[in-house]
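The complex is shown incomplete by one protein chain, all other protein chains being positioned as in the whole.
This part shows subunit A:
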Amino acid sequence: MAALSEEVLLVVKRVRQRKQDGTLYLMAERIAWGPEGKDRFTVSHLYADIRCQKISPDGKAKIQLQLVLHTGESTNLHFSNESTALKDRDAAKDLLQQLLPKFKKRANKELEEKNRMLQEDPVLFQLYKDLVVCQVISAEEFWANRLSINNVDHSLSNNKQEVGISAAFLADIRPQTDGCNGLRYNLTSDIIESIFRTYPAVKQKYGENVPHNLTEKEFWTRFFQSHYFHRDRINTGLQDIFSECAKLDEKGLKSMVFQGVKNPMVDLLSLEDKSLEEGYGSNSTAPSTSNTNKTVKENSNSAIIKRFNHHSTMVLAAGSGKKADAPNGQACETSSTDGNSRDSDFFQPPIKKVKIQDVIEYEDLHRENGKKTVALNLKKSDRYSHGPVPLLPQQYTTSQDIVNSVNCIKHEIASYKPCLTQVMSSSTASSAIAALSPGGVLMQALAQQAINQMVPNDVQEEMKHLYTAAGELLRHFWSCFPVNTPFLEEKVVKMRSNLERFQMTKLRPFQEKVQRQYLSTNLTGHLEDMFQMAYNKFHAWQTRRMMRKT
C-alpha cells in the first residue's frame, strides 16, 4: 500500500464508490478508498480539504455518506455490507465528525498570512528564528503585535463587526419527523452560538452539565424536550434542568422591567396624569380576581407573548449590547443615574427635554438655515484651548527645601578646608592633563571606522541580529507600561523572564565569543545597558506593587 507508515484509524470493508466495491480507510490526516483487489487508492482526500459530510436519511434503502470538498466536488460512498451497513456508516460518520473540526481550524487563513509575511520580510524571519524558534518568546506573543501593527488593512478584519443574531434562529432548527414517532433537530454551531448568546441561562446550564453529567447530544435532546423550549406548555416539570432557566429569564425580564425605560415618551406608567381611584370608572375589572380565574390556555397564551418579548429583547441585546451603550454619552449618563429612579430626576430633564423638543419640532416650517454642522465634542475644553501641558514631576522641591540646601552649601563652603594629604601628585596630574589634551592618549580619534575594521563582518552581522531581537523584546517589554490590567501584569513578568533568557542564551555566548577574539572592545555594553534599564524599571514597578499590596 502506498502509505503504510500512516496510522490507520478505521477500516471499513465493502464500501462502494462509483458502483465499484472497495475498502474505506480513515487515516490520521486523510480519508481514502481503494477498489477491491488493488493496492492503491483511487480516492484520497485530506481532511483539511473536506468541507462537510452528509448522510442519507435513515429510512432510505441505500446507506450512503457524501463528502463535500471545499472545491465543491463531492464523493459518494455507499455502504453495502447488508448486515452492518448502518453501523459501518455511523462509525465512519462519527469518526469524521471528530476529525473534521480539528483540521478545519488548522487550515485557516491566518497561518497563510503569517507565512507570507515571513517569506517577504527576511528581517522578520530572522527575528522569528531568533525569538520563537529558540523559544525565547512564544509564537503567539510574537505575532500578537506584528499582525496588528504591520498590516493596517488586516487590522480591520481582525476586529471585525460582530455579527448579530437572526431573530428566527429557533425556526431554523426546523424539526423533522423521522417516521417513527421521533423528531430530528438540526443544530449547527451557529445556532448553538445563537442560543447561547440569546439565552445565557442555557449557556450556564451547558457549562454546568456538559460533559460531566451529560453528553452534548443528551444535553440538546433534553433542551428540545424541555418545557423551556416549548414555552406554550406551562412549565411544571421540576426535574427538568431547564426549569431554572425559565426562572432566570423571568427574573432578568423582571429586573429589566423594574429598571424602567429611559425615554419618557414611551413610559406608559407615567402617561396618565390622574388615574381614577379604585372603584370609580365605568369598566373596572378587579385585577385581583383576574389571575385566579384564568384558564390554562390563557396562561399558556400569555406565556407565549412573554416569550416573544423576551426573545426579541435578548436578540436585540446580543446584537447591539456592548456597542449601543458606548457611543452615545447620553445613554450612559442616564443609565448610570437611573439606579435610583425617582431621586435622579435632577439628571433626567436633559434627555426628556431633548425628546420633547424633538417631538414638537416641525422641521419643514423652518427656513433651512445653513448647513448643519457637527458639534465638536470636547472631553476637556481647557486642554483644547491651552494645548497639552507637560506633566509636572511628582516630586518637586519646596522653596523651604531650596533655602535649606543653599544654607547647607554655604555652610560647607564656609568651613571648607583643602585636604592636602589626599591630593594627586603633580606628575600624575600633568600626565592626566596631557592624556586629555588634544593629541593625548585618551583624545585619540577612536572613530567607528576603527571598530568597523576591527570587527569582522560575521560578528557585525550577528550583532545586528542581536540588536533587532533585543529591540523587539524590549519593545514588548516597554509596551506593557503603564501596567493597568491583570493581563499586562502577567505579560510584563513574562517579558522580563524572556529578557533574562535572551541575555543568557544569546548575549552571553556572543560576549564570550567576542571576548575570546577581541579582548579590549566592549561591543555589548550598550545592549547590557538597555537590559539593565529594563530590569530597573521592572524592579521599581515590582517594589511599588508589593508596597501597594501590603
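What to note about this one:
Operating definition for what follows: contacts are C-beta pairs under 8 Å (C-beta built on N, C-alpha and C of every residue); 3 or more make two chains touch, one makes a residue touch a chain; residues count from 1.
Assume contacts and distances are computed from a predicted model.
Of the candidates "Glutamyl-tRNA(Gln) amidotransferase subunit A, mitochondrial", "Superoxide dismutase", "General transcription and DNA repair factor IIH helicase subunit XPD" or "Sister chromatid cohesion protein DCC1", the chain left out of this view carries the UniProt protein name "General transcription and DNA repair factor IIH helicase subunit XPD".
Interface note: of A:F125, A:F308 or A:W478, the residue touching the hidden chain in the full complex is A:F308.
One of A:L183, A:L271 or A:M533 touches the chain omitted from the figure, and that residue is A:L271.
The residue touching the chain not shown here, chosen from A:V8, A:A139, A:A168 or A:M504, is A:A168. Residues of subunit A that touch the chain left out of view are 164, 166-168, 170-171, 232, 253, 256-258, 260-286, 288-289, 292-293, 297-298, 300-302, 304-306, 308-309, 311-313, 315-316, 319-320, 324, 342-343, 345, 349, 352-353, 356-357, 359-360, 362-368.
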